[in-house]
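What follows is chain A.
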Amino acid sequence: MASYIESFRFGEFVGSVLWLVFWILIIISLVGLPLIFIVLFYVPLPPLGDEPLTPYLFLTMVVDPTRTVPIAKYLIHTDLFRVAAFPGFTYAALFAAVTIFVERKFLAKMQLRYGPLYVGKIEGWLQLAADGLKLISKEIIIPAAADKPIFWAAPIAFVSVAAAAAALIPVAPGWVVADIDVGLVAVFAIFGFFPLIALLFSWASNSKYPFIGGLRALHQIIAFEIPFIISALSVVILAGTLNLTGIVESQIASYWFVFFLPISAFVFYLSSLAELERIPFDLPEAESEIVAGWITETSGMIYGLIQLGTYLKLYVLAALFVVLFLGGWSGPIIFPEEIIPGYTGEKIYNHVTLSAIFWFSVKTFGVIMLFLLPRGISPRIRIDILLHTGWYKLIVLSFINMFVALALIYGGILGPEGLLVR
Partner candidate 1 sequence: MSSDKEEQKMKAAKPTKAAGPEKAAPEVAKPAETKPVPAPKPAAPPATAAPPAKQEPEPPAFEKGLAQELVAKFGDAVKILYIRPIRIKVETGPSSIVEVATYLRDSMGFDHAESASGTDYPKENQIEVNYHLGSYTRDDLLANIIVLTTKANRDDPRVPSLIRVYPSVEYHERETYEMLGVYFEGHPRMERFLLPEDWADIPPLRKDFRIKGR
Partner candidate 2 sequence: MSTASGFIKAIESGSKHLVMRRFTLRYPEQKLRFVGDGYQFDPKKGVGIAGYRGRHILIHDKCTGCQLCAIACEGIAEAIGMVKVDENWKHNKKAIMPQIDYGKCVFCGLCVDACPFYALFMTNDYELSSFTKEHLIYTPQQLEVKPKYDGNVEIIITDRGATHG
């Protein structure tokens, strides 16, 4: 029955294809190639055999596979790889992407529906790429009287702050972007930026509902900052060091801290839910009360960036929970001695690192599922109940926990020569 609209003409179709090809060529030649050359010249390339590796030699080796393995092995241990790929941004972004997809399917299953289904043959696994492309192609609308510089800066700041926090998390022994010995305090310092960004963005978008949302974000995160820090502090008392890798090692030495400090783990879980603005504490973006809270005026890629930042934050907080309470990467070695026959001992390929990465990912994914659960079962709470729980109930609980930690130390159970320390 359907008939085509008369106004379709083949000439127009060919015109648009040519127009597209023209723009692709322009972008590749003016932007793509120079970028590759700049990266290749500045990245410290290893000497190949005797003579130094020049970019042109590098490009030829892409063709010859025998040369790629040593280059790849060398690149893996440079700092650029650590920051960009493994324990840094790409690993976190990969986790964030998987979390988005799992959350939509998990929530759908709990609500007796299908969730994304049609994009990508089996159960809609390509839905995420489709959403990303859609957000990139959407037009970015900036409110008329908005404060443009801050309006642009805030989403970028949001993602970079979330990524900065991801850099401090130790994923495997030796595999951490920045192994500073005041690790935990640095994470809290970075988390202090989020309320600031939320308020800046909502105030810059110059309309009433986002402004109320921004204020609520401010109240909420400040109210839950204190129990958040104190509950982590009791872990520092037990572990004796602020360095995150040190904390994990002290847990490997004795047992996981979640058995000693269950209340602190619960308080940390609740306040990280509030930090993430997830459902029970969803007030900054309460869509039925204040339209969409502080992200009302976002559209297109600005919304995409803020969503990426939120899910990066989710990964960071889940990883922090694992590092502080579930013993980081500790877990039985499950990989065989020689993963690649005849090749042992190299930094990344030995079985200790691989099983550490495996255990860390499994535990983080488990904690992320715990974060996703409340969205399915609980409504949003009101601002005064939120502040009441934050200031009165959680702070008291975290102080009780501080007392438990001190008792464990002075009772000689944990700490330098404690009973349970192996």
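Per the selection procedure, all candidates are chains of the complex that A comes from, given by their letters.
Side notes on the structure shown:
Note that a contact is a pair of C-beta atoms (placed from the backbone, for glycine too) under 8 Å apart; a residue touches a chain by one contact, two chains touch by 3 or more; residues count from 1.
Owing to the predicted nature of the structure, the values given are computational and were not obtained by experimental measurement.
Every option in 1 or 2 comes from this complex, but the candidate touching chain A is 2. Interface residues of chain A facing candidate 2 in the complex, by the touch rule stated above, are 1-5, 108-114, 117, 373, 376-378.
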